[in-house]
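As you look at this complex, bear in mind that one protein chain is not there, while each of the others sits in place.
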Amino acid sequence: MGRPVGIIGVGQTHHGRRRDVSYPELVREAVLRAFEDSGLDPSDIDGVVSGTMPSMMEGVALTHFYFADAMQGVGKQIMKTETCGSTGVSIAHTAYYWVTSGMADVVLAVGHEKMNEGDAQATMTTVAEPFYQRYFIAGAPGVFSMQSQMWADRYGIPEEKIRDAAAYISVQHHNAAFDNPYAHVKIRVTPEDVKNARVITYPVRLLDVCPTSDGACAVIFASRDKVKKFGRKAAWVRGVGYRGEEYFFGDSDKGLWQSAAQSAKQAYDQAGIKNPRKELDVAEVYNPFTFQEMLFYECFGFCEPGGAPDLVLKGTFDRGGELPCDPSGGVLCTNPIGATGLIRVAETVLQVTEKAGDRQIPGAKTGFSHAMGGVDQFNGVMIVGSRL
Amino acid sequence: MSKKVAIVSVAQSAGAESKDNFYDQAYRVTRECLDKVGLSRDDLGTIVSASSDIFHGGISCANAYYWETTGAFLKNASRQDGESLFAFMYGVMRILSGQYDTCLVIALCKGSENPDNDACTLMFGDPFYHRNLGLTETTAAALQMRAYMEKYGITKEQCAQVAVKNLGNALRNPFAHRRGKYSVEDVLGSAVTAHPLTELQVAPKSEGFVAMLLASEKKARKLTARPVWFKGYGSSLDTYFLGDRDLLKTELRNAAVRAYKMAGIKDPKKDIGVAEITEPYAFQELLWCEELGFCKPGGGGKMIEKGITKIGGALPVNPSGGVLANNPYVSRGLQRLVEGYLQIRGEAGEHQVDKKVKTALAHGTHGYAGQCHAVAIIGV
Partner (left out) sequence: MSKEYRTLKTEIRLPYELSYGPVWTRFFEGLAEKKIYGTRCTKCGRVLVPARSFCPRCFVDTDEWIEVAQTGVLTAWCYVNYRYFGMPTEPPFISALLRLDGTDVDFLHIIGGFDLSDFEKARKIVKNGMKLQAVWADELRGHIMDIRYFKPL
């Protein structure tokens, strides 16, 4: 492995419907907060890596040009990483490799999205080529609905139990969002509200899915020497993992999701983690859909395949449970897609450096963050710890 | 841990329009690149691709579409948006991390499927100000060209000579899209696009599937008898507002300084054997040569007149024909590096330069009037 890499500052915007700022101003809000948090100056930065969803989303292409100033990237080395929904974690990986390879000492990673300025569903539909798949991929909800069916069928999980567990998750995360000053959706819901909400594509209902959020996140990565020099408390990158499957949605079994399982395994191997549920203190899982979240718990080895609904209902993944998942409220309450994966990383950093405020998991030392992209195609993971 | 990374194999597709399927073309170029050194997909460590969804057939999340064509099924891979030299550097980083011993770097851009270049470059502009003034890379370049000519007395003939040289070099490059034996009068007499630019001084819209296999030092020596080593890299980004910038002092200077420092290059004119530069507008080759330190500011015109940059000259620039001959927008940066590699290995066929090349420079640029630059140095 290369040089140790620390994370010494994070910043994020107040996510939501941000008609009060222009897109570059939104980006700048997160970047300023990262500098504030780290105590660093733009002159301390060697390079910037940014990324977002495709240009159709906001109607601007190669956004690193437009945001050069907002990101304080003028005169800096620049990288632009984009992998659909997993962009946020891929950006974090780029910054990590940049520092661990010795090619930079301090890198600013920035993920951003202002989805309310465009047509998110249409943009996501264009991921599918127009010869064949585009007709049938009913945006994200349709794909995830089919996946949850495949999962339920495979393990013979009764529909009622899944619905109860999904509703439980929805309630947990919506409550958690109240302790997160940056979260977008802050509403109180009951399990009945969730189970009876409007159907989007069966079985997915309105309160099972993420909102359309505007937001940005900035994270500063640094070499060990720089961490020492700046005298900041750092979170340390202990493992990274990423995998992608075929483009054609029907080619790989999404109920037994190899890219999710293998990306986590790559990160666990690097971090020396053998028993995730025991050794992780907190997880920020990419969860735009409650049903899919349970499948992720299983793929990441938090429980046995098919076993997630039972453990959810037992409270295993609650804030006070054995492995708190998404104490930030997760993607379910906040989803500015280009930033979302990076927000997951930022939230685990806050947790292991004890700066997570009201959503702090006491004693958190090892955090797992994750993002998914494409039509159930990519999965990326980063594990951070309070110690190397 | 070795600090060395080598290029061990390359492959590219022809720049002319083809009715072939994007997905299939990508697979074939990957296949060719791996087969040249007998590396199986199983043994391939990681992949970094370069593409840009605006130049991608209206299919967004670009690397979703071609993921498996690059051999990436169930592998750790990533993507750079826009500049393919970024992807090269990211590949270098992944190997230097010690986690992978091979990395496929591949750039994908199929001109025939996309709208005109400037329909896309218009989209770089913010929707409130620059875009409503119709700023495209071409109109921005035209502004820059006029400023350049007026400040230094560069003549339109000198600018046209770049097109004459490059399109002529392209006659000897089987992958080039546009080629021909033109005179300065032909170039100046071609249709005016944005004055003072004429059609033959503006890059076409080409196809480019360009692949390169990187390896760690140990692995490289197993895969090839003649690895070409990564020596240095630098990139830099300028401020966004066109009016805030000095169009004749771009961030190419910073990118070059960074690359030269890493590569230990003290005098680029002497230390660099051949340069492949991204010149979507003919005059920019002259300006970029100055900013790369090949001659003094304002000296680009004289430099080309003296024949220094022609294929048999002291510092050949774009023996491949450059971007004026072949312009797959996203892939063009990596293609410059591929050409540099071929020159060093003596495999550039008919457009091989006469002298022995030990060090090559590859340059890429995107954005209005060169808002963003990347420079890579390779050598033996």
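Lettered A and B in written order, each chain numbered from 1.
Operating definition for what follows: a residue touches a chain if its C-beta (ideal position, glycine included) is under 8 Å from a C-beta of that chain, and two chains touch if they have at least 3 such contacts.
Since the structure is predicted, the reported quantities are computational estimates derived from the model, not experimental observations.
Only one residue in the set A:Gly102, A:Gly139 or A:Gly321 touches the chain that does not appear here, and it is A:Gly139. Touching the chain that is not shown, out of B:Val48, B:Ala77, B:Cys120 or B:Leu197: B:Cys120 (per the contact rule at the top).
Within the complete assembly, residues 18-25, 27, 31, 40-41, 54, 57-58, 68-69, 71, 73, 110, 112-115, 119-120, 123, 127-128 of chain B touch the chain that is not shown.
Listed here are the chain A residues that touch the chain not shown: 19-20, 59, 119, 121-122, 125-126, 128-139, 141-143, 145-147, 149-150, 153, 199-202, 246, 248-251.
Just so we're on the same page, only the chains that are shown with their structure count from here on.
Remark: chain A and chain B have CA centroids separated by 33 Å (rounded to whole angstrom).
Partner chain A is touched in their complex by these residues of chain B: 1, 3, 52-54, 57-68, 72-83, 86, 89-90, 92-94, 96-99, 120, 123-128, 233-241, 251, 254, 258, 366-368, 371-372.
Across the complex, chain B is touched by residues 1-2, 22, 24, 47-48, 51, 53-56, 59-62, 64-69, 73-84, 90, 93-94, 97-98, 100-103, 123-124, 126-130, 241-247, 258-259, 262-263, 266, 373-375, 377-378 of chain A.
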